[in-house]
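What follows is a single structure, and I will ask about it in a moment.
Let's turn to subunit A:
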Amino acid sequence: MRYLYLLLVVLSASVLFYATLDFPQWGDPNSPASLHVSPVYLQRSLEDTSVPNVVTSVLADYRGYDTMFETTVIFTAGLACFVLLRVFAPKMKDTYYRHIQSGVVLHIKGQTTLLDGSRDFERIDSRWVPADIILKTISRFLIPFIQLFALYVVAHGHHSPGGGFQGGVILGASIILLSISFDLRTGLEKIHERGLGLFSATGVFIYTGIGALCLILGKEFLNYGVLSKILPVDPVMARSLGIFGVEVGVAITVMAVMVSIYNYVSSEGRLDEGL
Partner candidate 1 sequence: MNEIYSIRPLWVVLISLCAVPLIISTKRPNLRETWTILAGVLKLALVLSMLPDVLSGSSFSFNILTLFPGLPFRLRVDPMGLIFALVASFLWIVTSLYSIGYMRGLKEHSQSRYYAFFAIALSSTMGIAFAANLLTLYIFYEILSLSTFPLVTHHQDQEAKASGRKYLVYLLGTSIGLVLPSMIYLYMRFNGLDFRFGGFVPAGGANLPLNIACLLLVFGFAKVAIMPLHSWLPAAMVAPTPVSALLHAVAVVKAGAFSVVRTILFVFGEGFLEGSWARPTILFFASATVLIGSLVALYQRELKRLLAFSTIAQLSYIVLGAAMLTEHGVKGGILQLAMHAFGKITLFLGAGAIFVATGKKLVDQLEGLGRTMPFTFGAFFVGALSIIGIPPMGGFLAKWELLLGSCQSQYMGIMGVLLASSLLNVAYFIPLVYRAFFPSFPVEGKIREAPLFCLLPMLATALFTILLFFFPYPFAQLISGLWSQLLGG
Partner candidate 2 sequence: MDSILEFIVGRYNYWLYILLMMIGLYAMISKNNLTKKIVGMNIFQTAIILFYISIGFKKGGTIPILEHTSHAVEVSHFVNPLPHVLMLTAIVVSVSTFGVALALAIMIYREHGTLEEDEILKCLEQ
């Protein structure tokens, strides 16, 4: 059987090699790929959209429609994890609470939500291991900076490498860091499952909504230029702003979905203690 697999792999590889015979040299500036459409992007990006980062302008404007679906793909992944993994009825029979100041753990037989509101107690898992103090301190210290940087990456996508996806991922990572270094419940306290769900839908909604807004204003879908009708700017700047709006939407969705995928996967959908 193993030989069959190897044969299959070799077969595919040989087709790949065969295809390569005809390829242009690596880095050849005169390859067809570099001559047909891409020069247009490089030449027109500034005058069309006033965005110096051509990757961003292609991403969110010339091929903005792809990117909308790309965001939807992310959203879908979060949705899929929700549908597949989320268990609404927890199977845990007993509940454990920890008194924060003293570290005493209360074991309560049967389900209870009696102490959930109390600030002195936190609900924990039976296999709970106290979070490390060094980890906690450092991450508490780092997370604001990470988040600030994330916002910068989102906002500065027009001028430097960055944009919604990258920023969103960094933002999500900061929250995941919180969940890892403390526990999942702490992360969920900062941003609840409901919030994540709504955020993930809102982000994509912003993207698609901006597109639909262009439609309502009488032009093609995602034709940001028409936004100048409602914004006090000229069509080129309107495109730039449109791109920015879209990037924000992307960032929100990516952040929310990243965190919720982590939440569902790490807790097998129970959203209890996590890793």
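Candidate entries met the following condition: all candidates are chains of the complex that A comes from, given by their letters.
Methods note: contacts are C-beta pairs under 8 Å (C-beta built on N, C-alpha and C of every residue); 3 or more make two chains touch, one makes a residue touch a chain; residues count from 1.
Bear in mind that the values here come from a model prediction, so they are computed numbers and not experimental data.
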Chain touching subunit A (counting every copy) in this complex, out of 1 or 2: 2
Residues on subunit A engaged by candidate 2 in the complex (per definition of touch): 1-2, 5-6, 8-9, 12-13, 16-17, 20, 23, 25-29, 31, 33-34, 37-39, 41-43, 45-46, 52-55, 58-59, 63, 66-67, 69-71, 73-74, 76-78, 80-81, 84-85, 159-161, 165, 261, 264-265, 268-269
